[in-house]
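Everything on this sheet refers to the single structure shown next.
One protein chain is absent from this view; the other protein chains keep their places.
Per-chain residue numbering starts at 1, and chain names A, B, C and D are given in the order in which the chains are listed.
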Amino acid sequence: MSGRGFIGITAAVFRKDTSSELRTRYALNALFLFTVTTLSIILFSFQSATVPTQVHAGLLWVLIFFAAMSGLSRAFITEEDRGTILLLKLSTISTPVFYGKLLFNVLLLLALTTVLTVLYALVVPGFAVEGLWTLCTALFLGTVGLASASTIIGALIAKANARGTLYPVLSFPIVLPLLLTVIRATTTAMENPSWGAASGEYRVLLSYIVVINAASYLVFDFIWKD
Amino acid sequence: MSGRGFIGITAAVFRKDTSSELRTRYALNALFLFTVTTLSIILFSFQSATVPTQVHAGLLWVLIFFAAMSGLSRAFITEEDRGTILLLKLSTISTPVFYGKLLFNVLLLLALTTVLTVLYALVVPGFAVEGLWTLCTALFLGTVGLASASTIIGALIAKANARGTLYPVLSFPIVLPLLLTVIRATTTAMENPSWGAASGEYRVLLSYIVVINAASYLVFDFIWKD
Amino acid sequence: MHNIAISARDLRKDFNRMPVFSGVSFDLGRGETLAVSGRNGSGKSTLLKIVASLLSPTSGTVSMIADGSPVPGRFMFRHIGMVAPYLQVYEEFTALENLSIIDRIRGGSHTAADYERLLSMVSLGKRKHDHVRTFSSGMKQRLKYALAWMERPALLLLDEPRTNLDAEGIAMMLTLFEDQRREGMVIIATNEQEDVDICASRISLGYDGAAKGGGS
Amino acid sequence: MHNIAISARDLRKDFNRMPVFSGVSFDLGRGETLAVSGRNGSGKSTLLKIVASLLSPTSGTVSMIADGSPVPGRFMFRHIGMVAPYLQVYEEFTALENLSIIDRIRGGSHTAADYERLLSMVSLGKRKHDHVRTFSSGMKQRLKYALAWMERPALLLLDEPRTNLDAEGIAMMLTLFEDQRREGMVIIATNEQEDVDICASRISLGYDGAAKGGGS
Partner (left out) sequence: MKVFQIILGLWLTAVIVCAYVFPIVPEITGWYQYPVIPGLEEKARILFFHVPLAWTSVVGFLVSVFFAVRYLRAKKLDDDIRSSSAAGLGLLFCALTTLTGAIWAKFSWGSFWNWDPRETSIFVLLLIYGAYFALRSSIQEDEKRATLAAVYAIIAGVTMPFLMFVMPRIIESLHPDPIINTKGKVSMNSTMLVVFLSSLAGFTGLFFWIYSLKVRLARLESGRSTEGA
């Protein structure tokens, strides 16, 4: 398949998923409300209590992880449940579909993460950031990694529905190293102004992203045909 | 419909959902993933940090709420998506279906809460419980209330689009009073050994459960037909 | 089986304020059959759904009389069996499980033997322990017949009854139709002349949304 | 449209070690049509899925020759259009959106005018801006035809082509069939004699899982 065509098709899949999620002009408000809601939960449950920085980092990522959870599964499961996956299979090859959905998950999660973090910083007392760039880098890498993991897990779950395998359960632990690393990076960002301070974490995150995507690329082709 | 018949049918719906879940393991997978991951995050980011009891209580319930959000929506959504809801409508009236699914959600969430709390108590340092019975009562009432609210909202969501993000958005404002109360009760349980100490909260929780279920009972019929 | 009669009065259904049909009325008594015909999108399935009280009409009423006393709308389903393309069975369960689950949910009390008999009637006997997910389109359609027939309903609603069925399946459907017309009522929504011909009375929908022809 | 031929060699499909069919072979060239018949559950849809490479056969091969050079399996879909009950369209989008979305995903480059023409061909012109969720069964089936026909595929696979269609819809289907046979190939999986009759060659599956009859 020609390079241009490939990009074009990936974009098409992405556009389809986006407009299916953002069916109405209010849908964005729904996303915004979603972040506000998840955030308020923290606020309400902690009232006035003050918590140490690394806890803040942890909480922030619990929220982001939840956001990923509620978005991820739908990408593939709906296609399976409604039998539209066959239509896709008759229209293109596996790769652009996977990357289209990956792109969708990544951007959706990036948007959520951004709004979430900004709000968090605004309203949560004691969430002070020393190294802004460290934070941005960490958030970006972490989100991309998380979205990648979510996407392939979602694909696995979708299949598991049809066959009741244990694949998903086995695949869960793979998000842990990512989260733990990114939390450490975030904590660093809150205590240490220098960007380089978390360079070790960056490297881990980067390699994680590379590995998970390479693996997904291979695995997904198997899931796709059968 | 005769009382016996009613119970029997509710049980039948419940049994159906249970065995279906045990085959597809959709909710179980989601819950497993969520519990394991979030707990590890908490554990990791709390390491040395010492946090006020109230925060622990809050955190525990944030986790339970999120878990409910990622696990309980399925009950009605699958029936809608796969068009099996019509089969149900042709087989019985609304009420036993609602209570069957409610029962399913309650038990699912109860199991989850138990596991979550035990694990939490085991792995998270500084989560010491004074009044065990207070805790149990709070957890039980809180879970039942949360499950009830989630069920009726889930029934709503099943008819809407953009469910992934919409579910917590709709649920949160509804369950907030419940959460705040139960968090208070949990905090009490961690500080005060006497069971009566939180009797005020019990009363609030109980009446919440009564009210939400009464309301659900009245409105579900409207969601059901059309 | 009770002695049951059903009658629809001046039914009208709008979607988003656009009328699909209006002024549809018919009476059906024991041993009577009605064919609902019309082009695609004329409202046949909608009408059947309304009769089965799966949808509420914009105006008009559907009323059912069992042994002289009226049946409240929410309990009509007890006397109704339905087979339709948009009616789905549980794919994660086996054919047998589907029967027993639905039976229990209906509050019925059939035995395993009954289920077996039903399944062999629709010649799914050999496949009774297979998951419906693995069924072919025709096998699913047969299972739907078994489910609709289980309670021996007074009123049988068939939407496009021949869909997915092979010759032998259609024969099965026709014998079932004959059995049913003897003691109960049948309403068929169809696109095919054969189905219209086997029914005593007919309604044809469409053409500017008003119903042509009348009940028996 | 390219000059394309497809041939199946000794196809066999088992599901958890139970053979559905075996030894199925056929060759199809431009202007040729094949009917696959057999009772419910005999493997018609399975065969079509294999030809469309939606399923991989347990043994045997499906090969496609476009303008003299073989087409790799993963790219066959480009020359194939399919209409089948188990093939679903996107309910949350309108008819028009479905066409444009799938077109873009296929990497095609049709204009809005093309879409309109397709939709009016299946007489959905008036409903092009309605969500498919609100479509009747026949209207969905028509939309599937529009989707399959859009790319003018060399090979058209029709599984139970008459399902849900009214008289006018069937006429539409038949003219489409005629157009297609002129420049391409058609394979029909069907339970109905009419469909078998319009095809030049036939395979009938079932009966102890071995295929009777042969390709053209």
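Heads up, the rule we're going with is that a contact is a pair of C-beta atoms (placed from the backbone, for glycine too) under 8 Å apart; a residue touches a chain by one contact, two chains touch by 3 or more.
These numbers come from a predicted model, not from an experiment.
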| item | value |
| --- | --- |
| From B:K16, B:K101 or B:R184, residue that would touch the chain that is not displayed | B:R184 |
| Listed residues B:V36, B:L107, B:C136 or B:L176, member touching the removed chain | B:L176 |
| Selected from A:T10, A:T37, A:T187 or A:S216 as touching the chain missing from the view | A:T37 |
| Contact set of subunit A toward the excluded chain (per top definition) | 23-27, 29-30, 33, 36-37, 40, 43-44, 47-48, 123 |
| Hidden partner chain, residues of subunit C it touches | 15-17, 56 |
| Interface with the undisplayed chain - residues on subunit B | 152-153, 156, 159-162, 166, 169-170, 172-174, 176-178, 180-181, 184, 200, 204, 208, 211-212, 214-216, 218-219, 222-223, 226 |
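Here, only the chains that are shown with their structure count from here on.
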| item | value |
| --- | --- |
| Centroid-based (C-alpha) most distant chain relative to subunit A | C |
| Angle (degrees, nearest 5) of the CA superposition of subunit A onto subunit B | 175 |
| Computed distance of Cα centres, subunit D from subunit A, in Å | 37 |
| Whole-Å gap separating subunit A and subunit B, where each centre is the average of the chain's CA atoms | 25 |
| Residues of subunit A whose C-beta touches two or more other chains | 23, 82 |
| Multi-chain contact sites of subunit C, meaning residues that touch two or more partners | 86 |
| Residue numbers on subunit B that touch subunit A, as the complex places them | 23-26, 29-30, 32-34, 36-38, 40-42, 44-47, 49, 51-52, 54-55, 57-59, 61-63, 65-66, 69-70, 78, 81-82, 161-169, 172-173, 176, 179-180, 183 |
| Subunit A residues touching subunit D - in the complex, by the definition given at the top | 1, 5, 8-9, 11-13, 15-16, 19-20, 23, 82-84, 86-93, 96, 225-226 |
| Touch list for subunit C against partner subunit B, complex | 52-56, 74-75, 77, 80-82, 84, 86-93, 101-102, 104-107, 147 |
